[in-house]
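One chain of protein is taken out of this complex; the other chains stay put.
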Amino acid sequence: MNDLAGIYDKIYRYCFYKVRNSVAAEDITQETFLKFFGQQSKIRRGEDMAYLYTIAKNLCVDYFRRKQTLELTDDYPVEDFTEQSDIKAAVRNALEKLDERRREIIALRYIGGLSVNETAFAAGISRFAVYRLERVALKELKKLMEGVL
Amino acid sequence: MELKIDRVTKKYGSKIACDRISTTLHNGVYGLLGANGAGKTTLMRMMCGLSKPASGNISYNGIDVSQEEYRDMLGYLPQNFGYYPEFTAQDFMMYISALKGIPKSRAKAKTAELLEMVSLKNEARKKIKTFSGGMKQRLGIAQAMLNDPQILILDEPTAGLDPKERVKFRNLISRMGADRIILLSTHIVSDIEHIANTILVMRSGQLIHEGSLDEIISVIDGKVWECIVSSKTADELSLKYPIINTRNENGSVFLRLVSDEKPCENAENAQATLEDLYLYYFNEETAEDQAI
Partner (left out) sequence: MKIEKALRSAFTPPEPRNKDKFIDSMRYPKLSYSEFVLSQICYIRKRVWLFSAAVLLVAISAVYVIPQNEMYIVWVASALIPFLALMTATEISRSDIFGMSEIEAGCRYSLPQLIGARMIILGVCNFTVISAIVVIFGFFSPLGIMKAALYILTPYMTVNGISLLVLDKVIGLEGVYISVAATIGVSLAGVFIFGRVPFDMRFVNALCTVLCAGGVIMTVIQIEKIMSGRNECYGIKN
């Protein structure tokens, strides 16, 4: 599991989802790696991946605390007004409406790209709980996006 | 970011190869100047952990030279190196990568990058035994860079390179010197002139001078003379002083030499260069060697 570039992308994407700012997201990504490698020398699948995300999440929380005011505008790349971009915006909005636990599971699974196992580690719950929450969250999202999809 | 060499001494039997050498190196390019047998290679090998000093120590940011952590930050190009037969350039780089603890995936990428940097990309799959001396040298430089070393030690790196390659090499070293410590030893004085920020002059196992090019040359400021004399006088003078350059001119002899005082009537001062200094310092030594 030495695909550092791939993992970098994933963590960056996850952080960006959290902090909505590309510069801050990249800083946090790099800090996450440095913190991780300060203690270990390898990234193995499973626990290590989850640990990386935990570090990233905590750093994002710290970022919020420092910032105090959350920027209202997203840093998402500007796209043409196509049907695709409509759907994407709708998904983003819908996700915000979920409760925090379900939102986090979706974020770890689909934005961070973690496996069920890794998500379980990162969220501190059982695999079964992950399956359950994911299913419920997806159902809720589908309902919220009824008109758009 | 400092490499500390503290009163390092090395003996071979009764001969003192390095005599209480002390200096501290920081990021940048250092040129090690000295005649053969002056102790340059001995010092470099001690800096690589290849041989143990009789006394004194060497450390980088507090990490002693004997530790694995030190070697992890080291890149070394020895004066002569062999290779396992049947190895291609690629094989060689991958083999050294393993020794440097670099995982295969990264080793592949790094190998490709470095072979391109030294212009051996097209020869990657060719066997080293088909390489020219210059190509082999370039491969040696590439392997030294595999682990992005903080300390780069190059022993006669430009030997075997043609002038064009040498210029390329100089540019490469200059660029790399910004982020790491590079120590290179060479007889080719012009290499040191062009790329070394600091010059270390070694003689008979001692570090006799350390400084920038100008500081070093200031030693022989005003001591380089040029004159045109008869061949008889020329012979006399060549016995007394180190002759840097000589040529025949219409029956007389043109001499460029180094001397503390004015050597003859019509001598004029000339601008000192590093080559002049080299001869000034090391001429006696070569004479000694020849006597033995």
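Observations on the structure shown:
Order of writing sets the chain letters: A and B. Residues in each chain are counted from 1.
The definition used in the following text is that a residue touches a chain if its C-beta (ideal position, glycine included) is under 8 Å from a C-beta of that chain, and two chains touch if they have at least 3 such contacts.
Note that the structure is predicted; figures quoted are calculated from it, not measured.
Taking the complete complex into account, B:143 is the one of B:111, B:143, B:186 or B:204 that touches the chain left out. Contact with the chain that does not appear here is found for just one residue of B:102, B:201 or B:257, B:102.
Where chain A meets the chain that is not shown, the touching residues are 2, 4-5, 8-9, 12-13, 16-17, 22-23, 25-26, 29-30, 33-34, 37, 40-43, 75-77, 84, 87-92, 95, 106, 110-111, 138, 141-142, 145, 149. Residues 41-42, 45, 48-52, 68, 71-72, 74-78, 80-85, 95-96, 98-104, 106, 140, 143, 147-148, 153 are the ones on chain B that touch the missing chain.
Everything that follows uses one rule, which is that only the chains that are shown with their structure count from here on.
Rounded to a whole number, the gap between the C-alpha centres of chain A and chain B is 53 angstrom.
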